[in-house]
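Mind having a look at this structure? Questions to follow.
Moving on to chain A:
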Amino acid sequence: MQLLEMKGITKLYADDLVANDSVDFSLEEREIHAIVGENGAGKTTLMKILYGLEQPDSGSILFRGVKKSIHSPLDANRLGIGMVHQHFKLIPDFTVAENVVLGIEPLRAKIFVDHVTAAREIRRVIESHGFSIDPNARVRSLTVGQMQQVEIVKMLYRKAELLILDEPTSVLTEQEIDSLFSTLRSLREDGKTCIIITHKLQEVMDISDRVTVMRKGGVVAVRSTSEVDKAELSRLMVGKNMLFQLDRKYAACGDSALEFKDVTIRQRGSNRPLLDRVNLTVRSCEIVGVAGVSGNGLGELEDSAAGLRRIDSGQILFDGQDISGLSTGELRARGLAYVPADRLHRGSSLSSTVTENLIVTNHHNFLRAGFLKSGKIRHYATKLVESFAIDGGPRIAIGTLSGGNIQKVILARELTGEAKIVVVSEPTWGLDVASSQFVYEKILEMRSAGAGILFISSNLDEIIGIADSIAVMYRGKVVGFLRNEQDQSKEFKEFIGEYMLGLRDDFVSPDDFVSRDDFAVRAKGESS
Partner candidate 1 sequence: TAAPLNVAVFIPGVVAGSPTYEQIVAAADKMAAAGSITSKVVEGGFNQADWPEKVTSLAATGSYDLILTTNPSMPGICADVAKDFPSQKFAVVDGMLAGNAQIYTLLYNQVEQGYFAGYLAGLVTKSTMKGANKDLKVGAIVAQEYPALTVEMIPGYTQGFKAIDSKITLDYRIVGNWYDATKGADLANSMFDSGVDVILCIAGGAGQGVIKAAQDRGKYVIYFDADLYSLAPNTIVGCATLDQARATTEVLKKAIAGSLPYGTADIVATKDGYVDFADKNPLYTKAVTKDVLDKMAVMLKQFRTGAKSLPVPKM
Partner candidate 2 sequence: MSSNSSYSVPLVFNAVEIMTPFLLAGIGGLFTELAGMLNIALEGLMLAGAFFSIVFAAATGNLFLGIAMGVLSSMLLALLFGTITLKLRANVFITGLATNLFASGFTVVLAYQLFHTKGVIQFQNIPKLPVLVVPDFLQRIPILGDILFGHNIIVYLTWALVLLSAIVIYRTPFGLRLRGTGINADTIVSLGLSPQKYQLAGILISGFTCGLAGAMLTIRLAAFVPEITSGRGWIALVAIYLGNKTPFGIAVASFVFGLTESFSNYAQGAIKIPSDFILALPYVITVAAMILYAVWRHSRATR
């Protein structure tokens, strides 16, 4: 029977911006319902309204056939609605356990927080879904992926009946996504209902029973998944067939642009280093993809390459010169461009305008006697906003853009102009298909313009799709390094996956070329 019905939901932001335009949305009990749509289509807004974070300007919500007004997440929780936000709502200084139980803490002696019970119950949830987090770890020490897990655990712990996941898979690896999906399926078996927002159409096909397609604030179609295919979905989303494929020719690799030599980062109070004698070379005109399960040193690699984290030993060479210890500013001066994984706090300044965000790296180029040439800047910003199709003008606060558009602003800033080295981390996290495609093209442009690119991502598809060679990291070590030839086959992915999970320790050096059947043989060798 029908669990939820949202009727004629309209939401305006500012005075003019229509985020939701009389949206009708309905939900069957025990279904997994996907919502897809371009960046800024209004998916999140709709969910925020359902979860009580935003109030609709008009429209009504029926839950189990009864009209409800949801004024706050508390109301939502009472109805058994839980939400995992794309942009985490976690408290970095607290432990995982504290974050999870916050608000519904188990009590000892009626007054004290019962950390023991909390940790125990949480560990149960964690294990039953094959997550990889320690209830007593501080959240600030976790990686983006692990934080994502905490958010999910939080909701499961709260025994929500209706689960809203706003792009939960963005930062998860293949394996993590698989286990998440099996989690969702088992939850469905337990009689729970799920809404999942995603930009990856394959996931829609894999997990959902029905799918709602949104476009420009309105619903354009509701289909049961079995009746549609990816092609049709993307047609519905953007009006034209948009499928994820790249045509990329090899370019001759130049000499080394960025080189890691035995780079090590220790962590206080633990003998396992975060980075463990990492050796890695990125040549100009080369894209080195770094794959790995979150928590295995990808973040540290990103930070140290960008000069935001000092290394304890080893060397990082930039055009042959040792740059370990230089600040990001100095690196940028030498030709670094950098798209960080943390888009909301590192990559952008939410309350500043799009323009101010765009010029942070290069405002020096717009100076006359210490004064900013506002005319030139305005022109520059407008140009980028157009060429990167960012919706919302250059003068509005970037914080009010949809996550996808925030990311576009960052890309516009980093991928314009020439760079010797581009460090990109999770660049398409939260982007719709079209935008992702666009990002890949930009990165390839940079490559053909001669930049060396360090491409860190938890999304194996895109790594295989775009990288020239692939480094796999596990527990802070580079455990595998192999040439890549766009082999999208399942076996190849599994092959790499085994390295990511630390199942293989035979180091594959780039020199012994890995051919399709070669790894197939190895794979068999393993399995038998």
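In the analysis below, contacts are C-beta pairs under 8 Å (C-beta built on N, C-alpha and C of every residue); 3 or more make two chains touch, one makes a residue touch a chain; residues count from 1.
Keep in mind how these were chosen: all candidates are chains of the complex that A comes from, given by their letters.
Worth saying up front: this structure is predicted, and the values here are computed from it rather than measured.
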{"item": "Which of 1 or 2 touches chain A - same complex, any copy", "value": "2"}
{"item": "Chain A residues touching candidate 2 - in the complex, by the definition given at the top", "value": "52-53, 72-77, 83, 85, 89-94, 98, 102-103, 105, 107, 111-113"}
